[in-house]
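The complex is shown incomplete by one protein chain, all other protein chains being positioned as in the whole.
Chain lettering (A and B) follows the sequence in which the chains are written, and residue indices restart at 1 in each chain.
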Amino acid sequence: MKLLVAVDENPYSRYAVGQAARLAANTWADVVMLAVEKSRAYLDEDDLDQEHAHPKTLTLKRYLADFLGSVGPEADIYGPGRDVPFGRRDGDVLEADASGRKGMVLRVRSGNPAKAIAAEARASGSDLVILGSSQHEGGWGRGSDVPGRVADAADCPVFVLRENVVPSKVACCLDHANVTQESLELINQCVTLYGAELEVVGVLRRGELREDVEAKMGEVLGYYLDRDVRALVRVVGEDSLESFIESGGREDLMALWLTRKSPLQKLLPGHRVASLVNHASASILVLR
Amino acid sequence: MTTSTKTSILILDDEPIVSKRLQPALEKMGYEVESFYDSSRAMARVLERSFDIVVTDLKMEGVDGMQFLAAVKDRSPKTEVIVITGFATMDTAKESMRKGVFDFLAKPFKLGEIQEVIRKAEAHVCGEDK
Partner (left out) sequence: MDMLKALVPVEMTLASNIALRYLCRKADQLGIAIQPIHVEEPDHKPHSSETGWIRRSWESGLRQAGLEEVRRILKSERLDCFVLPNPLVRVGAREDELLDELRIGGHDLFVEGEVANFNTGEFRKRLKSKLYRQMPCPALVVRNMIQSDRAALVLDEKTDVELLVNRFRRFFRDPAKADFDLCAYAMDDLQRATHPDELLAEGRRLLKGAGYAPARSFSLLGSPETAAKALHDYGMIVVHLDRKSNRKTPLTEVLGLASSPLLLCW
């Protein structure tokens, strides 16, 4: 599994790094940690040392130390954690490779944060983007809605974590039957990571549960019950879906499928998804 | 290790979708592959013959993946075992390593990722044979 952990300087990012470390300690995932800086073409880098020209490199090094500390005794799979130098890669990207047996790469990109994160996820073939968000608003700078826009723009799943919350329930809003094996596997890892219960939520279309969705709910439910994971079912009408997502408490993790095949994508246009992700109390996992 | 010159791989996962994707991709790469969904059948097979590489899931009905891993290593210490798991925990990762697995991969992963790990395991097997 390949994780992309996107960070800024806010406390929620530190929390997200801790949670990413927890997931990495379980899964031994390859990790890319990304910070995004403003484009500053007016700076002459030759006049400054790297840490002054690119302060995000320092931020990433601090987060790397936090990450390795959170992984604990097994952290050596991510290399010795020594101070590795940043170098240029593919033009604008700064990179430091701290990998050991498993990948641990620090990268700095510049420009629009949401676009840069989505571009990095594509470039590094990420299975999951993890980023933090403050309560009820996206954070990432004043007036910004970066988590929501990343959730909307990325091709891979995106996990938006609320600070200081450990989810006790993962609610999967199943609106179609074509869920990918990979997305179910991601849910497995979240359920395992948090020891959370799972709620399979079927979305009703015009008050009816489609036969294929009902069959899929049964299949998913059976899969988890057979593996001794506490799993529940519920249905929600399409017209109540937004209220349902908004009703998710701080201890919930709402998993939503947003793909071309997903009616949810039609029910919730991009800007609504971004707004839900930014303003929900619950953590949100957007699946593809 | 085996009479065939091809590197032999056994895949055990009770979710058929894994083998369905993995087997043809590995055969295309020139490996000799046998897939099993049922752990007791896979266990019987490893007792019959040894494989260069074994890819096994951990959480299955019947034989526990850890028991299977131990049996493989016991029967053929040179076999490189790659553990894949959909329900990864720190303990299972540690125990896998203690039992001498070559690598530990949590699902989901891309086909390219496991192909790369298998390539590395093959290089290790060939290196040891020399």
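Here is the rule we use: a residue touches a chain if its C-beta (ideal position, glycine included) is under 8 Å from a C-beta of that chain, and two chains touch if they have at least 3 such contacts.
Fair warning: this is a prediction, and the values are worked out from it, not measured in the lab.
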Output for the hidden chain's shown neighbours is A
Which of A:K38, A:R234 or A:R272 sits in contact with the chain that's absent?
A:R234
So one chain is hidden, and I want to know which residue out of A:A123, A:A153, A:V166 or A:L221 touches that hidden chain in the complete assembly.
A:L221
What residue numbers in subunit A mark contact with the hidden partner chain?
199, 201-202, 209, 214-215, 217-218, 221, 225, 230-237, 240, 243-244, 247
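Just so it is clear, only the chains that are shown with their structure count from here on.
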If you average the CA atoms of subunit A and of subunit B, how far apart do the two points sit, in angstrom?
29
If you look only at subunit B, which of its residues touch subunit A in the complex?
15, 17, 59, 61, 86-90, 93-94, 104-110, 112-113
Subunit A - residues contacting subunit B, complex:
1-2, 25-29, 74, 125, 127, 181-183, 185-186, 188-189, 191-192, 226-227
